[in-house]
Each structure stands twice: as C-alpha cells, then as structure tokens.
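One structure is given below, represented as structure tokens, and several questions about it will come after.
Note that this complex is displayed minus one protein chain, with the remaining chains in position.
By written order: A and B. Residues from 1 in each chain.
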Amino acid sequence: MMPIGHYLFLSLALLLIGAVGVITRRNVIIVLMSIELILNAVNINLVAFSRYYGDVAGQVFALFIIADAAAEAAVGLGIIIAFFRNRETVLADEMDLLKW
Amino acid sequence: MLDSIVFYFFAGIAVLSAALMVTRRNAIHSAVFLITTLLSTAGIFLQLRAEFLFIGQIILYVGGIMVLFIFVIMLVRLDVPLPQIRSRARQWVACIVALVVFLEAAFIVWMSQKVPGQGLLVLRAAPAEKLPPNTEDLGKSLFGAYLLPFEIASILLLVAMIGAVVMGKKRTDAP
Partner (left out) sequence: MNAVLQGVLAFVQTWWVELLCAVLIVLVVPLIAGYIVLVELKVMADMQARLGPMRVGPHGLLQPIADAVKLLIKEDLIPDNADQFIFWFAPVLSMTAALTSMGAIAFGPWFQVARDINIGLLFVVGVSALGPFGIVLGGWASNNHYSIIGAIRSTAQLISYETTAGFALVSGFLLAGTLKVSDIVQAQYAGHVWYVFLTPVGFFTYLIASIAETNRAPFDLPEAESELVAGYMTEYSGFRWSLYFLAEYANMIVVGAVGTTLFLGGWLRPFPHVAWLGWVDALPALLLAAVGVYCVMRAGKQPARVQAMFMWVVALLCIVVALIFGLVEVAHASNFAALQASHSFLLLRSMYPGLYGAFWFLLKVSAYIYIFMWLRFTLPRFRFDQLMRLGWHILIPLSLVNVISVGVGLALESSLGWNRWPAMILTSIATLFVGMLLIRWNDKHAAAASASIAADNSQVEDSYAG
C-alpha cells in the first residue's frame, strides 16, 4: 500500500498544470478544458482520501463534481457557440465588448 | 509492488499528457491529450478500488463531456493555427506562480509527516484484498445520507441544460 502523499502530489501537479493552462492560453475552449483538468485533480484527492479512510463519502462527492463538470461544460460551450456566432472568434483577449 | 507500478504508470501518463494538453497549439490535439489524462485518471481510480467512479469517469467525462468538446471544436472550425501573439511575460509569470504554489504545498505535505500520531503519510487503508461491493455502497449512501445534495445536483444539471439550450438557440429576431 502506498502512502497517500503520492496521490496528493499527482493531484497537485495536475491542478497546477491546469492553472497554468487557464492563465496562459488564449483559446477559450482550451481554457475550459484546463478547468476540467483542475476538477479532475480534485477528484483524485477525494477518491484517495475515501480509500484511505474507508469511507464512501469521498466518492459520492467525486460523483457530484463530475455532474458539476458536465453542467459547466454544457453552459460554457453554449456560451462559446453563442459568442462565436456573434463575433466569429473564440480568443479570450478578443472578448472585449466592454472596451468599446 | 504491482499497486505502485500501476500507480506510477498511470500517474506518469496523466502528468505527461496534461502538460502536452496545455502546450499544444491545435485544439483537437489538446482534446486528445485531455482524453488521455482523463483515461489514466480513471485507471488511478481503479487502482484505488473505486470501480464505479472508474466507469463513471469513462462514460460521463470521456464519453459525454469530451465528445461535446470535440463537437464544439469542429463546429467553430479552428483547424487553422491561431495567430500567435502570446506574451512571453505572462507565461513566465504563470510558470513561476505554479512553481511557488507547488513548493508551498509540497512543504506542507512534507511537514505533515512530522505531526505525531495523525501524520498524513502514515495513513493506511483498511485491508481490502478483494474488491468491496463498491457500487452498492455508493448507491446506498447516494440515496440515503446524500439524498438532498443529489437532488440539488439534478436541479443544477436541469438548469445547465436549459441554459445551454437558450445559449445555443439561434436568435431569429435579432437585428
């Protein structure tokens, strides 16, 4: 059985890679995908602790996070499609309607 | 032994393809690498004996959400590489911030080893040689103790669905 620290480090690495993606990328779709990566990192933590404490609650919350990710993806992609229809772009720094 | 081999295998693939996902220029390539990350995370769930989450991850995340992403990427037609005016400064800032956060968290995890009795790293799992009936447990607590959060999640999904339909609808009366 491995110490739980390994899982924590893996989750941390994925979370930070996702954060770097959110900060550096201009394409909104890839930003959304990075957010999915961050949610996924959280899931690893929850499931690891659920395993190590022998309690199923962590897995229940991981399921809720997956549901949340689905909701977020649906609404986010809906916004992207609506925006693309109006402005013909999905780049984050061209979404500057307020700067007119 | 086998446990740690499986873990390092999937963890390596997850981190590597996550890094590739953030750096690829083409959105479809990013999506493919994100799928790889999600699948290897599913493998780690299986290694943690969470079978239902393993298949939930594959069906919902990979089979549902990622299909949606690829669908939208094809719809908005980003096949052509984007004009690259990425600022170097922002990348550097992002990397440095990430590194600092990583060191900080690593320090905390390392320090928690020293806490007497309740150390994080000495946490041991209950001995489970055979797989526990994971699906039944999950279902029972989902519809027992966590019934209210479950209903709230379903309402959240309903609201998201309506929102997505409203967003995606063509406005015929717009000027």
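Assume contacts are C-beta pairs under 8 Å (C-beta built on N, C-alpha and C of every residue); 3 or more make two chains touch, one makes a residue touch a chain.
Source: prediction; values computed, not measured.
Trainee: Where does the absent chain touch, in terms of which shown chains it meets?
Mentor: Within the full complex, the chain left out of view touches B.
Trainee: Return the single residue from B:Leu75, B:Ala105 or B:Leu156 that touches the missing chain.
Mentor: Only one listed residue reaches the unshown chain, and that is B:Leu75.
Trainee: Looking beyond the chains shown, say which of B:Phe7, B:Phe52 or B:Phe150 touches the absent one.
Mentor: With B:Phe7, B:Phe52 or B:Phe150 as choices, the missing chain is touched by B:Phe52.
Trainee: Footprint of the hidden chain on chain B, which residues?
Mentor: Where chain B meets the chain not shown: residues 26, 28-29, 32, 35, 51-52, 54-55, 58-59, 62-64, 66-68, 70-71, 74-75, 79, 130-131, 133-136.
Just so it is clear, only the chains that are shown with their structure count from here on.
Trainee: Go ahead and note the Å separation of the Cα centroids belonging to chain A and chain B.
Mentor: 6
Trainee: Which residues of chain A touch chain B in their complex?
Mentor: 1-10, 12-14, 16-21, 23-27, 29-30, 32-34, 36-37, 40, 43-44, 47-48, 50-54, 56-57, 59-60, 62-64, 66-75, 77-82, 84-85, 90-91
Trainee: For a test of understanding, state which residues of chain B touch chain A in their complex under the given definition.
Mentor: Those in contact with chain A are residues 3-4, 7, 11, 14-15, 18-19, 21-22, 27, 30-31, 34, 37-38, 41, 44-45, 48-50, 52-53, 56-57, 60-61, 64-65, 68-69, 72-73, 75-76, 78, 82, 86, 90-91, 93-95, 97-98, 101-102, 105-106, 109, 113, 120-126, 134, 137-138, 141-142, 145-146, 149-150, 153, 156-157, 159-161, 163-168, 170.
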